[in-house]
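Let me begin by presenting the structure, written as structure tokens, before commenting on it.
A single protein chain has been removed from this complex, and every other one stays in its place.
Now for chain A:
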Amino acid sequence: MANDAEAKVVFERPHALLPVVTNYCPGCTHGIVERLVAECLDELDVEGDAIGVAPVGCSVMAYDFFGCDMIEAAHGRAPAVATAVKRVHPDAVVFAYQGDGDLASIGMAETIHTATRGENITVIFINNAIYGMTGGQMAPTSLPNQVTQTSPYGRDVATAGYPVRVAELLSSLDGVAYLERVCVDSPKNVRKAKKAIKKAFETQVAGRGYSLVEVVSTCPTNWGLTPQEAFAWMRENMLPYYPLGVYKDVVADGYADAAEAARARAAACPLVNPDASEEGGAR
């Protein structure tokens, strides 16, 4: 047994995560993702400047888990709340942590408009295709034929419509600087997810525009599966529908930020690019 002088800390609780017991079910991925967020706040040394916004849903108590200042928002309104917080404190690191019902159903208007305004905030989006907190109802991201409490015969697209692919949807908006879809079902994917979350926060710190990381997740409790079975179901059914990957990265596309990318996209519009029109001899 090594003595104290030789002992080296190789794993500990991130400072930005408070030493409290969470309300998450066994096997739930919220714990992993919240830990990754906290690790990123630590590594970027921004916990003291961070203001988080918790949603309504399973992660409703996230304000008790993160060590930074926290605000509990109304269902779906986290992006609106985060928008205002960032406007009041432009130098703060502001993030919203939301589930699929919160972000893509009741809060879809706030999500889209916050993204298209290019609010310089970071959104962590947990997509597990179900309403967990209320006991397993159909979510905006529930798959076609997925059985839930409120789609007991399977989601019938003829009556319940199709799921929303959030990363794809938001990627068309000019205010977005960085969008990636990840999952946390293996050590390798956890590392990739952390890299994406860190990059999202770095995007905000650099003032490049809106950033969102969608984490394809599981809900063993409401899916009625063990944690391992849930990951298998996720890999088999969700990942083909919600492919992992980077959906927008303005820096990788060669732009300084979302604003520059947006101007380039509308290069032919003189109202958007007044300087260019002057060069062309317009008024």
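Some notes on this structure:
Here, a residue touches a chain if its C-beta (ideal position, glycine included) is under 8 Å from a C-beta of that chain, and two chains touch if they have at least 3 such contacts; residues count from 1.
The rule we apply is simple: contacts and distances are computed from a predicted model.
Think of the chain that is not pictured: of "Cytochrome d ubiquinol oxidase subunit II", "ABC transporter permease", "Imidazole glycerol phosphate synthase subunit HisF" or "3-methyl-2-oxobutanoate dehydrogenase subunit VorB", UniProt labels it "3-methyl-2-oxobutanoate dehydrogenase subunit VorB". Within the set A:Ile32, A:Cys58, A:Ala80 or A:Leu143, the residue that contacts the chain not displayed is A:Ala80. Contact with the omitted chain, checked across A:Ala38, A:Cys68, A:Leu170 or A:Val250, is made by A:Cys68.
As for the chain not pictured, it touches chain A at residues 18, 47-51, 53, 60-61, 63-64, 66-74, 77, 80-85, 87-89, 92-93, 109-110, 112-113.
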